[in-house]
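Here the complex is missing one protein chain, while the rest keep their positions.
Moving on, here comes chain A:
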Amino acid sequence: MAKLHPFTMILFSMILFFMALIYNHPLYICSILIFIVVSILLLGEGKQLKTTMKYGVYTAALILIINPLANQNGRHILYKSGKIPIIGKIKITQEALAYGGNMALKLFCILLIFLFYGLMTDRDETFSFFSKYAHKLTLTLSMTINIIHRLRLEIMRVKDVMILRGVNFQEKNLRKRMKAYYPILKVIFIASLEGSLDQAESLYARGYGKGVRTSYSQVKIKNIDYLFHGINFILLCFVVYGFFLNVGFVQFYPTFHGFDLKENIFLIYIDIILVVAILLIWGCKRWKFLRYKI
């Protein structure tokens, strides 16, 4: 489908991000997660979804394990240990387990929002967009990317040179091994300092900082951007309104509290908006008429 304007997507992702961050109602979080997963699948990027999920699995598992162990609140005790030296007694509660699970869901949500943003926009357009408004930031970023690539090659080269001068990088003794890396660091450091002067000279020679800049980036706003801005607006209104109604928040400790009807009705409104967004994405992808119209 046609890529969205970076600003449209930044706003949309930020609202989703904000929602995933503030809400702690498991159903709300699940809704957002399902919305993102379905959208990514609709875009035909199941493979990327899998890879991103893989990154999250370990951290999510860690949260699931650590939260019940570290958090001793909650009334429904599932397991109680005897006295362990230093740590003391450990009890695992149903509430702490649920809270950990909720946190893990949030983590997936946040990870996938980044992937979703990447899929809905064009990387170069995002770059252009930022370079127009935050020019120094993008210049620093692109120079850093270039330098990282150069450094990677340089480190490999210097390492080879040092190995042939008899430096042992496989040293078992950690202190000795750190010492072996010292020359590489120093060579790279000096080379970078010298390189930075050359880069500054080149920037100067190409007129950087001499006057008012113009921008080579022209990112067009398409019809679909207006549609998504509409969704953004309505969603934002609901989130703000919900904030005043105090919905989307439940209490886990000392025991579950706050799963009432009001919350669920409000969730339906939010879900309707998200379904509209999904339909829009589906339509743009599959429906010829819409594809040409936007």
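Note that in this section a contact is a pair of C-beta atoms (placed from the backbone, for glycine too) under 8 Å apart; a residue touches a chain by one contact, two chains touch by 3 or more; residues count from 1.
In the analysis below, contacts and distances are computed from a predicted model.
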* Record-based protein name (UniProt) of the chain missing from this complex, from "Peptidoglycan D,D-transpeptidase MrdA", "NADH-quinone oxidoreductase subunit J", "Energy-coupling factor transport system ATP-binding protein" or "Hydrogenase maturation nickel metallochaperone HypA" -> "Energy-coupling factor transport system ATP-binding protein"
* Taking the entire complex into account, which one of A:Ala2, A:Met143, A:Ile221 or A:Leu279 touches the absent chain? -> A:Met143
* Structure fact -> Among listed residues A:Ser215, A:Asn246 or A:Asn264, the absent chain is touched only by A:Ser215
* To do: Check each of A:Ile110, A:Ala191 or A:Ile234 against the chain that is not shown and name the one that touches it.
  => A:Ala191
* Contact set of chain A toward the excluded chain (per top definition) -> 124, 127, 139, 142-143, 145-146, 149-150, 154, 157-158, 160-161, 163-168, 183, 186-187, 190-191, 194-195, 198-216, 218
